[in-house]
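Complex shown without one protein chain; remaining protein chains in place.
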Amino acid sequence: MTRHRTQRRWQIRQPSVLPGFGLALGVTLSWLTLIVLIPLAGLVARASGIGLSSFLALAADPRVIAALKVSFGTAFLAALINVVFGVILAWVLVRYQFWGRRIIDAMVDLPFALPTAVAGIALTAIYAPNGWIGALLEPLGLKVAFTPTGIVIALIFVGLPFVVRTVQPIMEEIDREVEEAAATLGATRFQTISRVLLPGLAPAVLTGFSLAFARGVGEYGSVIFIAGNRPYVSEIAPLLIVIRLEEFNYAGATAIAVIMLIISFAMLLVINSIQAWSRRRYGYGA
Amino acid sequence: MARDADSLNVQSATTESPLARRALIGLTLVFLLLVLVLPLIAVFTEALRKGVPAFFEALGDAETFSAIRLTLIVAGIAVPLNLVFGIAASWAIAKFEFKGKAFLTTLIDLPFSVSPVISGLVFVLLFGSHSVLGPILKSYNIQILFAVPGLVLATVFVTFPFVARELIPLMQEQGTADEEAALSLGASGWQTFLYVTLPNIKWGLLYGVLLCNARAMGEFGAVSVVSGHIRGMTNTMPLQVEILYNEYNFVAAFAVATLLALLALVTLVLKTLLELRFSDAISSGRRH
Partner (left out) sequence: MEVRVKNIVKEFARFPALENVSLDIRSGELIALLGPSGSGKTTLLRLIAGLETPTTGQIFFGDEDASQKTVQQRNIGFVFQHYALFRHMTVLENVSFGLKVRSGDRRPPADEIRRRALELLDLVQLSGLETRYPAQLSGGQRQRVALARAMAVEPNVLLLDEPFGALDAQVRRELRKWLRDIHDHTGHTTVFVTHDQEEALELADRVVVMSKGKIEQVGTADEIYDTPASPFVYGFIGESNVLPVRIEGGEIWFEDRPIGVKAEGHADGDGRLYFRPHDIEMLEGCGGCLAGIVTASRRVAGTRHVEVSTGASNASVEIELPIDRGNVDGSRLAFRPKKWTLFR
């Protein structure tokens, strides 16, 4: 087998003896184009057909702004809570041996496997005023279901595995020597965790946060049952898209979708830049 | 060098005090109980609230039956399509070096960062009655929205990255040495794939298909937008759950939900078994 290293010829791929590159890439690109790129391009085309001034008018609709605030606000809060509990959970799973650890480890993926509509009605049943937990909170004046708090609960459910499954493998790779080094230098266990281990996990935590957050912003099925869906209070942006569609207001639906996509991608871009910066500086990321 | 954990002795330098350990485990258990376990239990207790006969009566409903059938049909089409795509994409990405590879990987992941509702919306905009394609489709009497093709398209979109994501890191870890060896022994490209590559990735493939299928059967937002909610016609199981729930037919809603919950549990058990038995044959760089 001969391999010519032709410097002059511009090459799309490096030479390889394996066959099937053309076929595999062809199938991939065709399928990607048909299923993902054309439909998304259609959305962009439709949005640009609206015209800037009417787009801005649609975007400035107070109900739209309120819905976006609810979606991004609750997703942010839920992702934050998931970071706290997700890191603790990952720590417990990685470091401690106790009865039922494997079952709990498997359970963490439940939100990935359980259809969102099922999660939605189940959470509603528990946190409604007559539900198991809702009934306990009711006398305290705490309402969860049919309020933004309910949305946060649903998004915690949905986002938890993203944080745990991002942080867990990085935690497993922590070099014990680093912890021992901190201890030999006199650091207490708390100082070792807060000053040495957690900063080292920061990139992974950030990734987990952004994944949970992105998922939360777009989440629909688990939220609509528990949210109560009151306009301006507990109405999420994806639901408003559905409502606009049911009103045959395609422009309105498109505008909300485009705004959501722009904000989400901008955030992912920022987070990716932070990761790249971290990799350059500290030599690691997640 | 010998460095076994020696936890019985005086507190080691790299563990927390037993009290802190117990507190953390306790906190974790309470959190998981409130967030994960109770909802799962609630599905079953709510479904059986009016007794076992009512439960089965609800499941025997004709509309429910057609919802189950539709879900199986949609997943039965969408999953194999993404399986073929996933294998092709990971073959190209994992086994070759080419320009724009990182960008292609990002594009494949794109559906993960799009809201399910938007995933449905894009198809409504593409095939709806006042889209460019709408009138053409209508003149040929082709029904895509509010029919099985639309449901399949939305499901394929949503589950698009699952198989590829599982396979790409796995095939990257495995490298190309095995395939090169097979080729050097005179195997053809297809033989190499069938007898060398496929056996190497089969458990990872199964893992990806499992997750893809769970999502395909459980998808709600995207199919909700394209289905049109025609009873007995375009309602998948999750949509049937919603309709029954909104009609205050809670027992029936939760009865259908139990089937989906069982699907989730079976998925989790199989997934865990795969991870325990074949952890080395499933990518270690796996992330959801």
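Letters A and B mark the chains as written, and numbering starts fresh at 1 in each.
Just so it is clear, a contact is a pair of C-beta atoms (placed from the backbone, for glycine too) under 8 Å apart; a residue touches a chain by one contact, two chains touch by 3 or more.
Since this is a predicted model, take the numbers as computed values, not measurements.
Of the candidate positions A:Ala183, A:Ala251 or A:Ile274, contact with the hidden chain is made by A:Ala183.
Contact with the chain not shown here comes from a single listed residue; of A:Pro62, A:Gly141 or A:Gly283, that residue is A:Gly283. With the whole complex as reference, residues 175, 177-178, 180-188, 191, 195-196, 199-200, 202, 281-284 of subunit A touch the missing chain.
For subunit B, the residues touching the chain absent from view are 1-4, 6, 9-13.
By definition in this document, only the chains that are shown with their structure count from here on.
Of all residues in subunit B, only 13-17, 20-21, 24-25, 27-29, 31-32, 34-40, 42-43, 46, 81, 84-85, 88-89, 91-93, 95-99, 104, 107-108, 110-118, 121-126, 128, 130-131, 153, 156-157, 160, 176, 179-180, 183, 189, 192-193, 211, 214-215, 217-221, 224-225, 237-239, 241-242, 245, 250, 253-254, 257, 260-261, 263-265, 267-269, 271-272, 284, 287-288 touch subunit A in the complex they form. Those residues of subunit A whose C-beta lies close enough to touch subunit B in the complex are 12-14, 16-21, 23-25, 27-28, 31-32, 35-40, 42-43, 46, 85, 88-89, 91-92, 95-96, 98, 102, 104-119, 121-123, 125-126, 131-133, 153, 156-157, 160-162, 165-166, 169, 176, 179-180, 183-184, 189, 214, 217-221, 225, 237-239, 241-242, 245, 250, 253-254, 257, 260-261, 264-265, 268.
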